[in-house]
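Below is one structure, written out as structure tokens, with a few remarks after it.
One protein chain is absent from this view; the other protein chains keep their places.
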Amino acid sequence: MFDYVWLIPVFPAIGFVINGLFGRRYSKKIVGWVACSALGLSFLTSILIFLELIGRPPSERLFEKVIFDWVISGSFQTVIGYQIDPLSILMAVVVSGVSFFIHIYSVGYMHDDPGYPRYFTYLNLFVFMMLTLVLANNFLLMFVGWEGVGLCSYLLIGFWFEKDSASNAGKKAFVVNRVGDFGFILGMFLLFTSLGEHGIWTLDFTEVFANANKLDTATVTAVTILLFIGATGKSAQIPLYVWLPDAMEGPTPVSSLIHAATMVTAGVYMIARCNVLYSMAPIALAIVAIVGVATAIYTASIGFCQNDIKKVLAYSTISQLGYMFLGVGVGAYSAGIFHLMTHAFFKGLLFLAAGSVMHALSGELDMRKMGALRKKIPITFWTFFIATLAIAGVPGLSGFFSKDEILWQAFSSSHGHFLLWLVAAVAAGMTAFYMFRALFMTFFGESRVDHQVAHHIHESPRIMTVPLIILAVLSIIGGWVGIPHVLGGANHIHEFLAPVLGGAEPAKAHAGITLISQAWASGGEAGGHSAAWELLMMVASVIIALIGIGIAYLFYIKSPALPKLLAEKWKGLYQLVLNKYYIDELYEVLFINSLKGLGVGLWRGFDDFFIDGTVNGLAYLIGWISGGLRKIQTGLVQSYAFSMIIGGVIILGYYIVRAIFY
Amino acid sequence: MAENFGILFQWLIFLGAAFISILASFLVITQKNPIHSALFMVLTFLCVAVLYLLLHSQFIAIIQVVVYAGAIVMLIVFVIMLLDLETELRTGLKIVYSKVIGGFLAFLFLLGILYSVIAKSPTGKVGSYTTEKMSVSTKAVGEVLFTQYLFPFEVVSVLLVAAIIGAVVLSKKRR
Partner (left out) sequence: MWVVPSIPPALFLMLSGILFTIGVIGALTRRNAIIVFMSIELMLNAVNLSFVTLSRFLQSMDGILFAFFVMAVAAAEAAVGLAIFVMIYRSRETINVDEINLLKW
């Protein structure tokens, strides 16, 4: 079965080609069938390969399938090849599975849209690129997938391109991603040349990581920081997160798939894949962790005041990505991937449920115009509720286990720190608060819905609710593969990913960072901890979550006037947070205006004046010369004879002069 | 002694013919009346024919008289009369700036020719036709014309046919 790993990305590629070329001629039904079955087959194949992989003993879980040679240039050779190991196949299963459900959902959601075939074409292309990214066996092919998902993100965000805001959002996403990609490219080049100095010219993962110990720490730090810059672009961390809230202009299933479950997780996957390099560069790890946790708390605060339900979810996504980066940043790579998986389930579900709410309310996004929908759209409500519980970290659901693992590792790992845990815990509380705020504002309380819209409130069709239910089930049970040892589980996922992620020996962390955690932990060794501390942390995070839920309950159910009073009281702060701390405006002033000015200047000064001037000037010069030269053509025969005589005199004169003087 | 007189006589003929031809050609280009120019041209051609005789090329001399002085000048005179150039008679040699330059250049050209002729004697491969052989010039021309220069001869005949047809076609009145 392993030989057929290339089918996993190729099925959606075939769907892309068929729908792209012929989609408009078929009925919508056929387009939907082609797209969904392509994904279904891809999902099936990845499941089969996953099962086969589990059947093998842990030491034999690496398989590379080369499709064909790609670059053969001297001593550097790259292939198009796919790698099957626990990490990539887990990602492939998650990506293809969640994509499959979202495709089915989209058949219902996008049913009335005239761009239906185009939508599925782009969606299939996206999944193809994403699967290429996770299954690639070398940096170059991963980068192809990396760029490809950026392209598809642009195409899908700007799907309704007639709307200015949508096409602008698409462009913003693409350009900001590009800035990150630049860092990624530089990191890749640096890695390649540094390895090349040791005579190893390769970008294959297995070869790079096997030889990484030949590089010195400074180089590896530089490489990892540059790669991380790429990750901040793709996975929307500080400073390149600004595109993701705007990306909500796209259709809701797109937001669910790309901006919750798959594309934005590419950065986390990349860091997990390069864990060997990152473990060699503790400074880079520290930067990753700090940026992650800072983003988490910063965007959680923005989520407090947003009124657009999709924007709340967008900031929540950025915040949860911050968690994932915190996880990998403290060296707990499998915890980050675990949270990636559970996040795909519950955040994907949240977006789909939000889409279902919007479908019921004929496109209404503003939560201030929702309310009391609980009884009217029950399936949507219950699935949304389950997902909110999961993201808040209520025990028993998937989010609890993954988030707790990260929080515990942030506290206890050799790269971790007490402060990281503290900030992350506060952010967890904030997460619980604003998610339940969204839940309460949407489904509880009094109905603030517009009258015309209120008549049409209806539950979504089955084709949309079934994926919701499936994802809700996964949100509940998806975490059970990672139940930690303290609670009696076997932490299957950690064991499963250990061959890939646990292999490298973490470098000695700075003494100062681990000082407090060592003082508190009883073991004192790097990674040493006692079960008591872990349970204590768990209880603490549950309490914080319940506090957040409680405050939300207070604000939005018990006394709904309270939020308005607080907003009035601290008007300046409220405005600041509502306007996302004016970061977009700051970027515009700092970067965009100067670059735009540079562009305009170069256009006017160099292109218009210099290049066009040269070319036009040359043409004008030739015209001018020929205008002068054509006066020779007088039409008078005698003037022609005259010029012949001049020629004759010159030739004769030359010979005479030569005869005289030589 | 007799040769001396012969050569002296030749010199006299030469100088006479030369000066008359120069004078006549000068008058060709300066006369206002084209008929006068044509007549002086006849005189020039006849003088040049005499010069050919001095060069022992009787054949060419006769051809010169027949073709040039006979046919060509006749054609010219016919055309002059046909074109009714009475009104043009007043245009003589006008002094125009560019034409002065042209004349000057022609004079320079002449100086060049004169210099090159005086400074070097004519060199080249000496052929086999001695003066005695060339005196029977028609026979000599025939010898060469129909053996060595047969192809150009034929081509010239074609050329003449083309010229005749061309001339006839050109001067047809449009229907």
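By written order: A and B. Residues from 1 in each chain.
Everything that follows uses one rule, which is that a contact is a pair of C-beta atoms (placed from the backbone, for glycine too) under 8 Å apart; a residue touches a chain by one contact, two chains touch by 3 or more.
In this text, all values refer to a predicted model and were calculated from it rather than measured experimentally.
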item: Which displayed chains the unshown chain touches; value: A, B
item: Residues of chain B in contact with the chain not shown; value: 3-4, 7-8, 10-11, 14, 18, 21-22, 25-26, 28-29, 34, 37-38, 41, 44-45, 48, 51-52, 54-57, 59-60, 63-64, 67-68, 71-72, 75-76, 78-80, 82-83, 85, 88, 91, 93-94, 99, 102-103, 106-107, 109-110, 113-114, 117-118, 121-122, 124-131, 134, 137, 140-141, 143-145, 149, 152, 156, 159-160, 162-164, 166-167, 170-171
item: Residue ranges of chain A at the interface with the undisplayed chain; value: 630-638, 641-642, 645
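Methods note: only the chains that are shown with their structure count from here on.
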item: Chain A-chain B separation of Cα centroids, rounded to whole Å; value: 97
item: Chain A to chain B touching residues, read off their complex; value: 638-639, 642, 645-646, 648-649, 652-653, 655-656, 659
item: Complex contact set, residues of chain B against chain A; value: 98, 101-102, 105-106, 108-109, 112-113, 115-116, 119-120
